[in-house]
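For reference, the structure is listed below as structure tokens.
Removed: one protein chain of the complex. Kept in place: all other protein chains.
Letters A, B and C mark the chains as written, and numbering starts fresh at 1 in each.
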Amino acid sequence: MSYVSEIFKGLNTLLTGMKVTGNYFLHARKGAITQQYPDNRDTLKMFERFRGEVVMPHDENNEHQCTGCQKCELACPNGSIEIIWDRGIDEATGKKKKKIDRHIYHLGMCTMCGLCIEACPTDAIVWAPNFENSVFDRTQLTKVLNQPGSKVKAGIED
Amino acid sequence: MQTEALQKYLEAWEFELTFGEETDQFLNVNVHPHQLLEFMRKLKSDPETYFDYLFCLTAVDWESTMEVVYHLESTKHRHILVVRTKTDERATPVLDSVSNIWATAEFHEREAFDFFGIHFKDHPNLKRLFLTEDWKGYPLRKDYTDEANMVIK
Amino acid sequence: MEKTLLYEELKSQEYFINMGPQHPATHGVLRLLLTVDGEIIKKVEPDLGYIHRSIEKMCERDSYQQIVHLTDRMDYLSSHINNEAVCLTVENALQLDIPDRVKVIRTIIGELTRIASHCLWWGVIGMDLGALSTYFYGFRDREMINDIFEETCGARLTMNYNIPGGLMFDIHPNFVKRTKEFITHFRNKLPEYDRLLTGNIIFQNRMKGVGILSREDAISFGASGPVGRGSGYSCDVRKHHPYSAYDKISFKEALQTEGDSFARYRVRIDEMWESMNIIEQLIDNIPEGDYKVATNAVIKLPKGEFYQKVETARGELGVYIISTGTKNPYRMKFRSPGFSNLSLLNHIAVGGKIGDLVASMATLDLVIPDIDR
Partner (left out) sequence: MFLKFSITKTIHDWLFELMPAGVAGVVEMILIAVVYLLIFAVAGLYLVLLERRVAAWFQLRLGPNRVGYQGLLQTMADALKLVSKELTGTEKADKFLYNLAPYFVIVTSLMALSVFPFSEEFQAFDINIGIFFLTAISSIGVIGILLGGWSSNNKFALIGAMRSGVQTISYELSVGLSLLTMVLLTESLQLSEIVAVQKNGWLIVQGHIPAVIAFVIFMIAGTAETNRAPFDLVEAESELGAGFHTEYSGMKFAYFFLAEFINMFIIAAIGTTVFFGAWLSPFGITDSIPWLGVFWFLGKTLLLVFLMMWFRWTFPRLRVDQLLRLEWKYLLPINLFNLVFMAGLIWLGLTIKF
């Protein structure tokens, strides 16, 4: 008799499983967990802390907060940040001061670890929630973060 | 067994052992390569020590010597012992394999062979595990250079 | 005479199959050299190294802060726990006094990571055995956890939320609410897992008595995590060598004694329940305080050796640092759970069918970057 009960028990477990999937089938209309990505671009919003890429915010006077201290360059584990700097004369004090020429960021090498942003003493670089980073040419992934003609905000010291 | 008691217990054995400093996290014991296999067998079979769980086996390149470190734990007494053995031979260091005491050592010894070039005697299947068969050199040694694949900071 | 000749001709021959490096069941670039007699496995020999990046060598040139993010890339399904392991080692070496808040947050996120990892595993085990829908159900629940992580630390998988000395930044204000939401959601969904797969007669037939690993062998092969616990070997690092906040909470260690694939499966399902219990104990009383303690910008570990065990979703991860007092480790070794668990694959798969190999490999829950560090 165990032979028969075995069959019925087996069939019962199968039907239980079918009930689960069947339930999802019946509620398929509202249950879809996938997103139709390029279509929902307008409504798709990343979380504020999302690590998309490193950017350097500039204010309306085209001024940033980077003093060129190179702490981010040192903190970066894989050399994605290169800072080209020279010494210029500070207009306010007339003293010689370190000034960035170009803050180069290799997005292609970046692992989004966030150590540079942790290391930055002046909060000159921040995360941007931009995730559409694909380009046709790899050289486009090398970005210069400071805008041309920009300069450091007055009174920023590291 | 507590660390001191364990040290006392091991000192009573007929092996040339040197113990590590007291500040160490676990009890360290240095054993001569010749006595390694015998010592390990005793560590596992003695009911008082009963180190049946080899949770880490690794090699260290100390420039002049090669060292193999065995982290042992007893699942019965829950005490931990670190056994270390050193060999001066750098070109082809040869040590006894413990893979017939702990089965896990088979893969860990192959890894150590792969990266440090330490040959384990009586190992059932000692060949490259991660690297290709024709790889030159042992990458985790301190003097290993590979211009193409290594980024030096 | 003729009879023996006929027999010689009819005698089955063993043959080789290359399973992988591109194969759906190996979950990554693991290559298995199978010696097979018909359908019956005679020998399994793993061939590794297809994605070996030599993280241990890279660690020797990196500072201690930088090492942490490399561990994300080992066992990427429990990246937070890997990070925690390195941070704990460094903190213990520096003898830092870590605030309770950090410990509790680390524990909660660690348990969430464990649930996420097991969710993925559950989805994948169904897929390995041919029930494709489980994959999506598992991912649905995992996605909620990933959203929690993303909101709190900005990354979904390779989180890098820990730094030596604490956390990179404080938890997001929504963290507690979302975690609670997840727990209520998941408490409803986990029984569904059982109904769909655990109870299924086909699934039970595929899993029971397959890939049997005895307790002695489990210890000898260095099996840890659910693989060891499925063999009745109590090896939960959280119980035996508690770290972070695990010494303050009560939880059961999931143990099964059969040692077959189904036992390992049950252990992981039970662990998900236990993880939810742990989170529920902690989530309402995260202590106030700092989220990190200040460390030097350049961390120099004292001369010596430091070892830290943690329990990742796959088992016991060991971090072994040999320091000579400089800002880089002299030697860094990761004792990865997957590596030891893989070494017993040959032991449990021999004698089974090809289908059994897939089933037992799925219950070992291998993550290849964890093995190919």
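We adopt the following convention: a residue touches a chain if its C-beta (ideal position, glycine included) is under 8 Å from a C-beta of that chain, and two chains touch if they have at least 3 such contacts.
This one's a predicted model, so the numbers in the text were calculated from it and none came from an experiment.
Participant: Can you pull out the displayed chains that the omitted chain is in contact with?
Facilitator: Taking every chain of the complex into account, the missing one touches A, C.
Participant: Looking at C:Val29, C:Val68, C:Leu94 or C:Leu129, which residue reaches the missing chain?
Facilitator: C:Leu129
Participant: Where the complex has a chain not shown, which of C:Arg156, C:His172, C:Arg206 or C:Lys292 is the residue touching it?
Facilitator: Touching the chain that is not displayed is residue C:Arg206.
Participant: Of the listed residues A:Ser2, A:Gln36, A:Asn61 or A:Ser134, which contacts the missing chain in the full complex?
Facilitator: A:Gln36
Participant: Considering the whole complex, not just the chains shown, which residues of subunit C touch the missing one?
Facilitator: Here the touching residues of subunit C are 15, 17, 23-25, 39, 126-133, 135-137, 140, 196-197, 200, 202-203, 205-206, 353-356, 358.
Participant: List the subunit A residues touching the unshown chain?
Facilitator: Missing-chain contacts on subunit A: residues 7, 14, 17-18, 20-22, 24-25, 28, 31-34, 36.
Simple rule for what comes next: only the chains that are shown with their structure count from here on.
Participant: Can you figure out the chain closest to the middle, judged by Cα centres?
Facilitator: If one averages C-alpha positions chain by chain, the most central is C.
Participant: In angstrom, rounded to a whole number, how far apart do the mean CA points of subunit A and subunit C lie?
Facilitator: 26
Participant: Pull out every residue in subunit C that's touching 2 or more other chains.
Facilitator: 62
Participant: Return the residues of subunit A touching two or more other chains; collapse runs of consecutive numbers into ranges.
Facilitator: none
Participant: State the interface residues of subunit C toward subunit B in the complex, per the touch definition above.
Facilitator: Counting only subunit C, the residues touching subunit B are 48-49, 52, 54, 56-57, 61-62, 92, 217, 219-222, 224, 233-235, 240, 304-307, 309, 316, 318, 320, 322, 330-331, 333, 335, 339-340, 342-344, 347, 372.
Participant: Going by the contact rule set out above, which residues of subunit C touch subunit A in the complex?
Facilitator: 62, 65-66, 68-70, 72-73, 133, 136-137, 139-140, 143, 147, 150-155, 158, 160, 163, 168-169, 172, 192, 195-197, 199-202, 204, 297
Participant: Quick one: in the complex, what on subunit B touches subunit C?
Facilitator: Residues in contact with subunit C: 23-26, 28, 52-56, 58, 60-61, 69, 71, 75, 78, 82, 102-104, 106-108, 111, 115, 129-132, 139-140, 150, 152-153.
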